[in-house]
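Shown here: the complex without one of its protein chains, the others still in place.
Going by the order they are written in, the chains are A, B and C; count residues from 1 in each one.
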Amino acid sequence: MAGNTIGKVLALTSFGESHGPALGGVLDGYPAGITVDTLFIQGELDRRRPGTGRHTTARNEADSLEILSGVFEGRSTGMPIAFIIRNTDQRSRDYSTVRDVFRPGHADYSWWMKYHNVDYRGGGRSSGRETAVRVAAGALAKLLLRRSGISIQGIIRAVGNVSDTSHDFPLHPSRLVPASSEQLEAAYLDEIERARMDQDSVGGIVECRITGVPAGLGEPVFDRLGADLAKAVFSIGAVRGFEFGRGFACAGLRGSQMNDKLEMRDGKVSFLSNNSGGIQGGISNGEDIVFRVAFRPTPSISQEQKTVTRAGSDTMITITGRHDPCIVPRAVVVVESMAALTVADHLLRAGCYE
Amino acid sequence: MAGNTIGKVLALTSFGESHGPALGGVLDGYPAGITVDTLFIQGELDRRRPGTGRHTTARNEADSLEILSGVFEGRSTGMPIAFIIRNTDQRSRDYSTVRDVFRPGHADYSWWMKYHNVDYRGGGRSSGRETAVRVAAGALAKLLLRRSGISIQGIIRAVGNVSDTSHDFPLHPSRLVPASSEQLEAAYLDEIERARMDQDSVGGIVECRITGVPAGLGEPVFDRLGADLAKAVFSIGAVRGFEFGRGFACAGLRGSQMNDKLEMRDGKVSFLSNNSGGIQGGISNGEDIVFRVAFRPTPSISQEQKTVTRAGSDTMITITGRHDPCIVPRAVVVVESMAALTVADHLLRAGCYE
Amino acid sequence: MAGNTIGKVLALTSFGESHGPALGGVLDGYPAGITVDTLFIQGELDRRRPGTGRHTTARNEADSLEILSGVFEGRSTGMPIAFIIRNTDQRSRDYSTVRDVFRPGHADYSWWMKYHNVDYRGGGRSSGRETAVRVAAGALAKLLLRRSGISIQGIIRAVGNVSDTSHDFPLHPSRLVPASSEQLEAAYLDEIERARMDQDSVGGIVECRITGVPAGLGEPVFDRLGADLAKAVFSIGAVRGFEFGRGFACAGLRGSQMNDKLEMRDGKVSFLSNNSGGIQGGISNGEDIVFRVAFRPTPSISQEQKTVTRAGSDTMITITGRHDPCIVPRAVVVVESMAALTVADHLLRAGCYE
Partner (left out) sequence: MAGNTIGKVLALTSFGESHGPALGGVLDGYPAGITVDTLFIQGELDRRRPGTGRHTTARNEADSLEILSGVFEGRSTGMPIAFIIRNTDQRSRDYSTVRDVFRPGHADYSWWMKYHNVDYRGGGRSSGRETAVRVAAGALAKLLLRRSGISIQGIIRAVGNVSDTSHDFPLHPSRLVPASSEQLEAAYLDEIERARMDQDSVGGIVECRITGVPAGLGEPVFDRLGADLAKAVFSIGAVRGFEFGRGFACAGLRGSQMNDKLEMRDGKVSFLSNNSGGIQGGISNGEDIVFRVAFRPTPSISQEQKTVTRAGSDTMITITGRHDPCIVPRAVVVVESMAALTVADHLLRAGCYE
């Protein structure tokens, strides 16, 4: 039983390979009557696109969205919204090593063991290019959430050994590499550049904040809001860690430090802190939802690495072509998109959207 | 749309409140012909039960399992397996504060905002007692996995400020508080005792290792094995962080450090390291699956805390009754159980079970 | 992948064997705040129970319902409602032939080919006794629907060769054998008695009418209201045909006869006929939903029949014990129950319930 659909009431089905005719998705359960701002969606796709920063891969596709259904005269109709993004820059010659050799750190070996075939044109469906589908669908989810006053924003908290020790969360972060200050942006870029010069790559951490979420979203005992956010974010290939609220730091805290005390403020229930990251007992409590995501360094590096051929003999591999030394800047919008799809799904599940 | 079912081919539906007549579950999709070792299941329930350690709550229920269906003459029949655990020790007087006041750190406020009713008998369904259902179902999943040579084991890596800096993973850890050494067990117990003396609580970290998983489990792009493990583990109420393989530490690594190189060993593809924690591209690669889970400190503490009444006025709360100062020792089997359910579901999804 | 759950937003998971400890169900997604009238539920169970009519099997179980969760102080809480019905009259000796021989017309052979085990205590889960679970859950659904002004009622339109050629649908049909007139009730009973005297059984037709359904229920293109009603009704073991509106008679009609013309009446859109049976394009149109269901004759007959042993040799079988010569009278409430679950699910899916 395959797993290319996520969400229960707002359900995204994703399809497409990196070097096939097109990638795309079908978003079912999207309510009728929402103005579909295609410029906004295209802008979100541009945030994910390689080649927008100095430091990203030079493969440059327009990632031009075509909506096939579910929108009429500029508004959603309640029918499934299908969209495709044609692959236009398919220089598969850059990837021919995939045919014969398992690339270390890639999906090559485990996918081969499962499917017993190989799309040697560039990773096929395990390629990060698939995340374009999530960004397009996530942008649609953001348009829906916006009508309910919910917004989602991610910034980078670490790249390699450069960490953001502040807790600042500026509304308008520097955008080439979303960071809490221009100094950090520059430091992140330097760290990425150092990796590139070393023919290597680096990982990083993205933090995401969701504001305006009403109390009451999440469906215990299994479909807790935190659990579904974790699932959605871990469905991004390069993610290796997820925490919300105080996260792993909770382990070292006392209950008296961790518990968010309550008080009445202006006639409303308020919390004196947000250590729980906006989710208690699996349900949103009206505070900002805050979570952090760890990304592994890009597996494609141009250093020579030990590996094995598909035929079963030892070999060395040097991955040529142009690859991101760090996907974290481009991943910010992907994280936001998965969060948007999850929160929108739960908003509809709870019947909170009108 | 509620969320009390987890798993797609092996699906657990959970029900029951902490102080209602019974908790229980229905496990659908369990294959026919498996010997249902009820002593093993009861043993697993005993690992979760309060009162088995010196340092756990004195509420002492037998947690006695009754299987209602799906098993005939000691073996599974392929029909849904329903089981219940009667609540026998329902001293709801211990919990009467729940009726009028939101307990800090608990689900009280967010659940009230969602359901607009309160089961003041002890947290109702948001109680940790619900995890007994997961342990019973997880034990059934372990019996299934055992036939495929898969085993799952968790140990504690941190309690409060005491951390296990080793990477030892003994096959037979000390069992009162599963740790990699007797010294660590003692140190964890001391840390818990210190919290208790301070009328406080502590969190901790559980590590879980799954051995014998064949390559090929996991269903990209959304139902990746890591994503479904994260979802299942985050569905445990007190979890605040999850990472697999090198986890958050990935952020500071270079690709050349992170990538697991391959070589032929005894005619088989082997990995020189397991930084990926047994999952690549969302699919198991045949190595051990290793993940870590962060638990928040128990919210119930006997210190006086600021809070708000359901009626909307400021107040102070002192939670009486007997509560665990640290749930981490009891949580180990719950983590293992959610992992077992997830891996068994994916084993069946992949058609790898016979 | 097993199939013991039906419904998407209101989801019933069924479990239990005819001669195991208990049958039961878990109804997830049931809204909070509904008064759970247990007397009504028990009354519905009594309508299905054998032994209530002269002409039904003498096996007489109390079918006493125990609710285990999801109801507190008489009202639903929004948590899953689990309930069980203990099996008290388990004279399995009546059924011992099942162990060795495939009973003609029963599920014995096909289930054996699938599960490779046999619950020789009385058909196990393929027994009609499983429908008690549906009736209990259906009664809960009816309580929900009643708050939205929706009611469901079935009557018998045929038993064997006795057919109801009227289109009368009395609000209070004769109840021992629900029929449109007392004369028909008597004729149905006579037809059943004739079959019994012949050591044989008869089938029949149930018609069901759902009133008060708002326009707008149903989710094309696949989860049309008619399709989900058909699925739910065909999940009853003995059903062999389903039609709504004019049904099979449509084949011989002209469009000009079939189309329900519209007119304004008292300022509201009205239909001049209801040939579509209340569903158009897969969505309810506000008219009464009307469908008909064909039941096969009970397979258990005491005549000698040719068959085959499990070991693979020809034999003759004479089924002893007490069996209904006609299940149609008891099936009326089962049909109503599956309709109630389906309409309630779609009411919640459409967000029409408050």
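The criterion applied here is as follows: a contact is a pair of C-beta atoms (placed from the backbone, for glycine too) under 8 Å apart; a residue touches a chain by one contact, two chains touch by 3 or more.
Computed from a prediction, not measured in an experiment: that's the story for all the values here.
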Of the candidates C:D63, C:D119, C:E243 or C:E336, the residue in contact with the absent chain is C:E243
Among the options A:G70, A:G128 or A:G226, the absent chain makes contact with A:G70
Among the options C:S76, C:T307 or C:S337, the absent chain makes contact with C:T307
Contact with the hidden chain, among C:L39, C:M113 or C:L171, goes to C:M113
Given A:R103, A:R125 or A:K231, the correct residue touching the omitted chain is A:R125
Absent-chain interface residues of chain C come out as 1-6, 8-9, 14, 102, 104-111, 113-114, 125-126, 130, 158-161, 195, 198, 200-205, 215-224, 226-228, 230-232, 234-235, 237, 239-264, 267, 269, 272, 276-277, 279-286, 294-301, 303, 305-308, 312-314, 349-350
Even though one chain is not shown, chain A touches it at residues 1-2, 4-5, 8-9, 11, 13-17, 20-24, 26, 28-29, 32-33, 66-70, 72, 75, 77-82, 84, 114-117, 119, 121, 124-125, 348
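FYI, only the chains that are shown with their structure count from here on.
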Greatest number of touching C-beta pairs links chains A-B
Distance between the CA centroids of chain A and chain C (whole Å) is 46
Residues in chain A with touches to at least two other chains are numbered 1
